[in-house]
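Before any comments, here is the structure.
With one protein chain removed, the remaining protein chains of the complex are shown where they sit.
Moving on, here comes chain A:
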Amino acid sequence: MPTKWVLHWHPNPGSTVNSQILNEVSQCAEAINGVKDGRWKATLTLLKPNLRDQSQPGEYPRELLGISLPEQPNKYYFILRGPRIVTEADSSIQVIMEKLQSYKSRIALYFEGYQYQLGDFQLRVGKVVSSHSENLRGIVLEVEYLPISSMEKASQVLGEFVDIWQEAVLKRSLPGSFMHNEPNLSEYGLGDNYTPQHTAVQYAYVMAQLFASQSTQAVRN
């Protein structure tokens, strides 16, 4: 399947993300001749163990991430960041989780927006909204190169495309920029051939970055 990089918006220190920035970014996609193609939505759920017995807190991983991706509507992905495990399950696992009540959803992040076609590239610009409030938590950008599925072969192509994108965004003088922190996918047992699990791990990292930047914002405030 096509290779993809997931980038997130990193606001400059002292500024926050807002829907104006999201509009500017969408216009950027159209300015580089992207053709709006449809909507997309991904959901990331942070699950915490439902401990009836508080005496043994150490045995369970403290958080479990569940991700649903738009291109795999019948699948659901679980990630344990500590032990670096990612796994794919059928989407009906969510029903089982509800029934089991072993892990409860603490917070859910919704990534949604429009996707743009640019020749052999596909761009997805999305806002990040949490289940707790209506406020915009962040902006996420997926850059996908459709013809090849090798991470290594596509890295130069994706890198240059992101450079072109960054240049276009820079022209708009927005208070921040997109960042791509490449997570260490091999630690999760993921190989060179791109899979949805790669996407899931990238989203887990984006989530971590979002929460980290927001806690520093809170501290500063």
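Operating definition for what follows: a residue touches a chain if its C-beta (ideal position, glycine included) is under 8 Å from a C-beta of that chain, and two chains touch if they have at least 3 such contacts; residues count from 1.
Following the convention adopted for this analysis, contacts and distances are computed from a predicted model.
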**Fill in**
Per UniProt, and picking from "Skp1-related protein", "Replication factor A protein 3", "Calcium and integrin-binding protein 1" or "Mediator of RNA polymerase II transcription subunit 27", the hidden chain is "Mediator of RNA polymerase II transcription subunit 27"
**Message:** Using the touch definition from the top, which of A:L146, A:M179 or A:A208 touches the missing chain?
**Reply:** A:L146
**Prompt:** Among A:L51, A:I96 or A:I164, which residue is in touch with the absent chain?
**Reply:** A:I164
**Asked** Which listed residue (A:L118, A:L174 or A:A200) would be found touching the missing chain in the intact complex?
**Response** A:L118
**Fill in**
chain A positions in touch with the non-displayed chain are 1-2, 33, 72, 74, 118-121, 146-150, 152-154, 156-157, 160-161, 164, 192, 195
